[in-house]
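I'd like to ask you about the structure that follows.
Excluded from the complex is one protein chain; the other protein chains are retained at their positions.
And then subunit A:
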Amino acid sequence: MTKQIHLAAHFPGVNNTTVWSDPRSGSQIDFDSFRHLAQTAERGKFDFFFLAEGLRLREMKGRIHDLDVVGRPESLTVLAALSAVTTHLGLAATVNSTFNEPYEVARRLASLDHLSGGRAAWNVVTSWDAFTGENFRRGGYLAEADRYTRATEFLQTARELWDSWAPDAVTAADGQFIRPGGISTFHHEGKHFTITGQFNVPRPPQGHPVIIQAGDSDEGRNFAASSADVIFSRHSKLEEGRAFYRDVKSRLPRYGRSPDDLKILPAVTYVLGDTQEDAAERAAEIRKAQVSPQTAISFVEGVWGRDLSAYDPDGPLPDLEPDLGPGVSEGRAQFRGDRGAVAAKWRALAEEKNLSIRELVIETAAPQTFVGTAASVAEEINLFVQTDAADGFIFVPHLTPGGLDDLVDQVVPLLQEKGVFRADYTGPTLRDHLGLTKEPS
């Protein structure tokens, strides 16, 4: 059977993939930029619009990282404003489960779902670092091993709150605003939260907002398989995408769910051209813009854990061994993990291809997924979906605010012609777009 593709749009973020130096690059904070991208996605009949979050500005060598876009608004506030200028587009907020409390997050997500008429989604992320914790009452007390148990319990608690109002609790008739028994008292007692009382927002129109999850570890995959509606995945290559897809979908029956209950959407980028060569040329230009000389040095510093500001970005990698101590980067996931192995791999690659620091970083740090003509990109998107490497994609444009324009104008119509992507929305809610059932109470 031909699968229907799901598409989402990611607002260009605070990584080096967002090109701020391009003359077409607009404001990263002005509401008009958000409006343009969201309305473009809606024009393209996308499933949803996605905002990331980070609750502490990143640092390098003990100072605020200044080479990439810095600064963004609070996700839910912007999405609430966007609900007024869109009619069908899903609105997905990243909200951290470590530095928030279930009652508050549940009411904010429920509020967005009401304000948007059933279009809210929550990307549940977890963090444990004391670095981010310095901005919050709780501090960074959470052990790394506890982050999924806290996230799982957080989400479970939020669902209990959403379920504590009957769908028909508000009657507003015969002298009764709330029908008797319409609001239940909740009691949650667990390792991370012990709370009791009454929720103060009516049950969301979608029952529960759509739940998105991005974890990739074994625990993360189980969390998604048990609790999420959408996975925001990093596996954007065909073979690894298929392997990830098979693995995650096979976990669903364990939790009493069917493969259609969880949509797998890798984050991807794209570059269009009039010909394949033209597209490749543009892609190379974009990669170069994404990796300025300073950014190249900064990446190597991140991996090496050392100040390398004296090195020439157009020269070879330093002869120094990496310092595998605490590192020089805070707040960026990409420099966690086994830096020694990355450094060895980079050195081998640089020697094999005779690459300078900047060439190396361009080659390794800025992968592009779909590069080609509108027709070839549409083919490729469809191939991924029809061969179970994905259920669709979250597109991350490199330019604000025009970064999705050509995708929507040129590629989406081809997918619609193939009959693999909706010509129009068939329902008002995000669950409708994703083909998900309303969560039972």
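Keep in mind that, in the parts below, a residue touches a chain if its C-beta (ideal position, glycine included) is under 8 Å from a C-beta of that chain, and two chains touch if they have at least 3 such contacts; residues count from 1.
The definition used in the following text is that contacts and distances are computed from a predicted model.
In the listed set "Urease accessory protein UreD", "Methyltransferase domain-containing protein", "Iron complex transport system ATP-binding protein" or "FMNH2-utilizing oxygenase", the entry agreeing with the UniProt name of the missing subunit chain is "FMNH2-utilizing oxygenase".
In the complete assembly, the contact with the undisplayed chain comes from A:114, out of A:114, A:332 or A:347.
Only one residue in the set A:66, A:218, A:338 or A:417 touches the chain that does not appear here, and it is A:66.
Among the residues A:250, A:276 or A:294, only A:294 touches the chain that is left out of the figure. Subunit A residues in contact with the hidden partner, per the touch definition given at the top, are 20-21, 29-31, 35, 54-57, 63-64, 66-74, 76-78, 80-81, 83-85, 99-101, 103-104, 107-108, 111-112, 114-117, 134-137, 139, 165, 169-170, 172, 175-180, 182-183, 193-198, 200-202, 292-295.
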